[in-house]
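Structure first, commentary second.
For this depiction, one protein chain was excluded, whereas all remaining protein chains were kept in their positions.
In this document, chain identifiers A and B correspond to the written order of the chains, with residue numbering beginning at 1 in each.
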Amino acid sequence: MSNGLLFESFRITIAGRTLVALDALVAPGEVLTVMGPSGSGKSTLLAVVTGTAAGVFEVSGRVCLDGRSLLGLPAHERRVGILFQDELLFPHLSVAGNLAFGLAPEHRGRATRRRLVEEGLSAVGLSGFAERDPATLSGGQKARVALLRTLLAGPRALLLDEPFSRLDVALRVAMRRLVFGMARDRGLPVLLVTHDPADAEDAGGPLIVLDA
Amino acid sequence: MTMARLLRALAVLLGLGLGSQALAEPDPGDWDGVIAEARGQTVHWHAWAGSTRINDYIAWVAQQVDARYGIRLEHVKIADTSDAVGRVIAEKAAGRDSGGAVDLVWINGENFAAMKENGLLFGPWAEALPNWTFVDPVANASLVYDFTVPTEGLEAPWGMAQVVFFHDTSRVPDPPRTMAALLDWAAAHPGRFTYPQPPDFLGTTFLKQALYGFMADPKVLLHPVEEAEYATLTAPFWGFVEELTPLLWRSGRAYPQSGPRQIQLMADREIDLAISFSPGEASAAIANLELPETVRTYVLDGGTIGNASFVAIPYNASAKAAAMVVADFLMSPQAQARKQDPAYWGSGTVLDLGLLSVPDRARFEALDLGIATLTPEQLGAPLPEPHPSWMVRLEADWQARFGVAP
Partner (left out) sequence: MRPSLSIGGRKVVAMNVAGRRSRRMLPMLPLLTLVVMLGPVLAGLAGTLAPALGWFPAIGGHDIGLERFAELLAWPGFRQSLTVSIAVGLGATAVSLAVVVAICAAWQGSRAFAWIERALSPLLSLPHAAAAFGLAFLIAPSGWLARLLSPWATGWEQPPDLLIVQDPNGLALLAGLVLKEVPFLLLMTLAALVQADATRSMQVARSLGYGRSTAWLKVVLPRVYPQIRLPVYAVLAYSASVVDVAVILGPSTPSTLAVQVLRWSNDPDLALRFRAAAGAIVQLLAVGMALVAWRVVEKLVYHWGRAWIERGGRGRRCGERWLGGVGLGAAILTVAAVAAGIAGLALWSMAGQWSFPSVVPDSIGLRTWERSAPELVAPLIDTLVVGALATVAALVLTLGCLEAEFRHGVRPSTRAMWLLYVPLLVPQVCFLLGLQTLALGLGLDGGRLAVAAAHLVFVLPYVFLSLADPWRAWDRRYATVAGTLGATPDRVLWAVRLPMLMRSLLTAAAVGLAVSVGQYLPTIMVGGGRVVTLTTEAVALASGGDRRVIGAYAMAQMALPLLAFGLALALPHLLWRDRRGLRPSR
């Protein structure tokens, strides 16, 4: 089982109480949806996978991505992308600056990086937006740029923390299609945390419900 | 760090601790040697900076010694001479017996007595200076007796001061010329006179000047205070101060904190009479638009106190040779003449004009002393400063009796 995102005997406990228990394999291109009420540990789960959880949580078991164990690696070496509710575009960089932020250093030369950014922008229908100020973008445009930024960094898995809940209904549908589509194209396992059952439906993958 | 550098550093450290005494101190007898050693040194002259005129003069001195001797003179502006004394004391406490922060200090009176007593001064050197030949210590005893304490060559004089009083002729055409008259005037014009708060030296000087007016035998003041007789001798004086205090500016519940502060009070029209230690200060203030043109100076009928101010070199100064050269330059006819010129400062000279060469003497005689400055004849012979113990006692008693407003 060398591909995909594997949770093996994965437990998050705090003060002896088990918060999250997970045994699952998310295949490349597949979406695992996690739902549950507030406080059930959804965000903690994502934080542990990205490597930014506070030290009070005890983690046992394994999380493997493409055969590499993630636990024990620093956050910047895990190659896991994440999208939040808020787009969190860096306000001091232009759109192109945001997008190029995650480009691996292997892509040398301004021209190469520029090209990749432009290609990405046209792929999501935002050609010509390279020099724009992120704060001037509409909600949908920001969401697309955020997605693009994540994907340009070349992650091997994608985490989604209720990324569509701030968007209006019509946009939500379009964004879901876009995100799941691009993840499928690149063969990325996706872990989706959400409140919205419509998200789970559209994801079409297995569903896990955490209890409080 | 290589071994060699480490050893060298160690040697320097040890040398600093042990060898400071072994370093030869400059010998003022060998003046050429002193000048040679002084070249390139930096002198930190700690001097009171409350007056722009004085600061400008010192800046000129710095320029001159740089041009003539290659010495860099830094005017360290202090609010009070005791700041510099405190500095040397702190250095001695920390064992800093060489390379001290103070190379030259403008000093006299109790500050000098304190430094001399605690062995904080370098010297003797003053009487070996080349320009000492222009000074006549016999005619002017205050050049070798600093508030009756013998200088013993530990400090060189550079200025003469005498007490005068300011009055605005347009408001007080006929000022009181004795202490008793002052009391009457104050009763008629309450709140229009004050003096700096002791222990400011000018404030204490006012007390000493007043004391002269109430002593049957002034010569007692030249000797240390005798406890047994102190009370009876000073009773009339303290009675005077008791009566005067409620008639002072702000009823004696606040005082200006320094001499020049009184000039501002006078300019603000808050007071009409003020005491000063510099006969040329009024002219300079008028020229500087600080005081109206109608201000003049006067002395009291019995004469007023005069003293010399000096420069001294602390025992742990780092630039002793250069400091001596600067002190010598300060006593030069050129520096003294410029100092007496009210366009620059207006402070009295320590030189005896009779000992000067003809061109130098002419330089002094050509000076326009200023519209408010009294001539030496009008100033009269200065009264000598009392023994320092009187100043200490007067300060302590004044602070005990009047330093805390009821």
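One rule holds for everything that comes next: contacts are C-beta pairs under 8 Å (C-beta built on N, C-alpha and C of every residue); 3 or more make two chains touch, one makes a residue touch a chain.
From a predicted model like this one, the values you see are computed outputs, not experimental measurements.
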Report task. Could you tell which one of B:G29, B:G95 or B:P359 touches the chain left off the display? Result -> B:G95
**Report entry** Where the missing chain touches chain B, by residue
**Finding:** 44, 46, 49-52, 55-56, 59, 74, 76-87, 89-96, 101-102, 110-111, 113-115, 118, 190-191, 197, 199, 249-258, 260-265, 267-270, 289-290, 292, 392, 399-400, 402-405
**Report entry** chain A, residues in touch with the chain not shown (by the definition above)
**Finding:** 47, 50-56, 72, 74-76, 78-82, 84, 86, 88-92, 101-102, 104, 133-136, 149-150, 153, 155
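Convention: only the chains that are shown with their structure count from here on.
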Query - Centre-to-centre distance between chain B and chain A (centres being mean Cα positions), rounded to whole Å - result: 80
